[in-house]
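Only a single protein chain was left out; the remaining protein chains are all shown in position.
Let's turn to chain A:
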Amino acid sequence: MKYGAALIATVFALLLWQAVVLLTGLPRFILPGPAVVAEAWWSNRAVIAEHTLVTALEVLIGLLLGAALGVVTAIQLATSRLARVLVQPMLVFTQALPVFALAPILTLWMGYGLWSKVAMAVLIIYFPVTSAFFDGLMRTPRGYLDLAQTMQAGKRSVLWHIRVPAALPSLASGLRLAAVYAPIGAVIGEWVGASRGLGYLMLLANGRAKTDLMFAAMLTLGVFSVLLHLAVRRATMRMAGEH
């Protein structure tokens, strides 16, 4: 049923796209139709696959590192008043900076390779993961804490047995958000300076007026992002308490 609906929506979108191309009569280097893009995708499949692999690697490493950093930071903040006083304002401030503005600096510091893109992905997901998990850790239902206190539980054991598990659904929503943001981070990094990756391929195709290839790369990125989102959603189902 869900898949049926997705299929119908996809077919509808493709028809709409084709209709716009036919009705406006735009040339294919401005707006190529779905068939043209599919053809470009097929004839460039080896190149697209290679660049997809690069972007996927950046995104996955970024996701893992960003999530780990976010989890550690949230626990630090939740357990230490000093950390809250010192670190929280900094976090909020860095969040107020547009991450795009940092991309050139990161490329300057870390070079054109994989790591500047990983760093972008990490930066863009670090805050949502940290703040979602931190909020969850600070909103432990009062009754659980009372119960634990009457059971003479120590701080650490309340953290591990009660606060962290009670906050896992919040962490799950943070991670799901991160799965949407991480590809954006990596592609921005690739736009600023790279020789590989889907973002790079899009720029390259665009520069050579290969609009059909640029669309093919963009749609590949979209499909990858959706699949990543679904995978993370699935992986975090237990965490979110959905069975």
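Here, a residue touches a chain if its C-beta (ideal position, glycine included) is under 8 Å from a C-beta of that chain, and two chains touch if they have at least 3 such contacts; residues count from 1.
The rule is simple: contacts and distances are computed from a predicted model.
One subunit of the complex is not drawn; among "C-type cytochrome", "Putative hydroxymethylpyrimidine transport system ATP-binding protein", "Phytoene dehydrogenase-related protein" or "Isoquinoline 1-oxidoreductase alpha subunit", its UniProt record names it "Putative hydroxymethylpyrimidine transport system ATP-binding protein". Residue A:Met151 is the one among A:Leu23, A:Leu82, A:Ala96 or A:Met151 that touches the chain not shown. Within the whole complex, the absent chain has one touching residue among A:Pro27, A:Gly222 or A:Gly241, and that is A:Gly241.
Against the chain not displayed here, chain A makes contact via residues 143-144, 146-154, 157-158, 161-162, 165-166, 168, 241.
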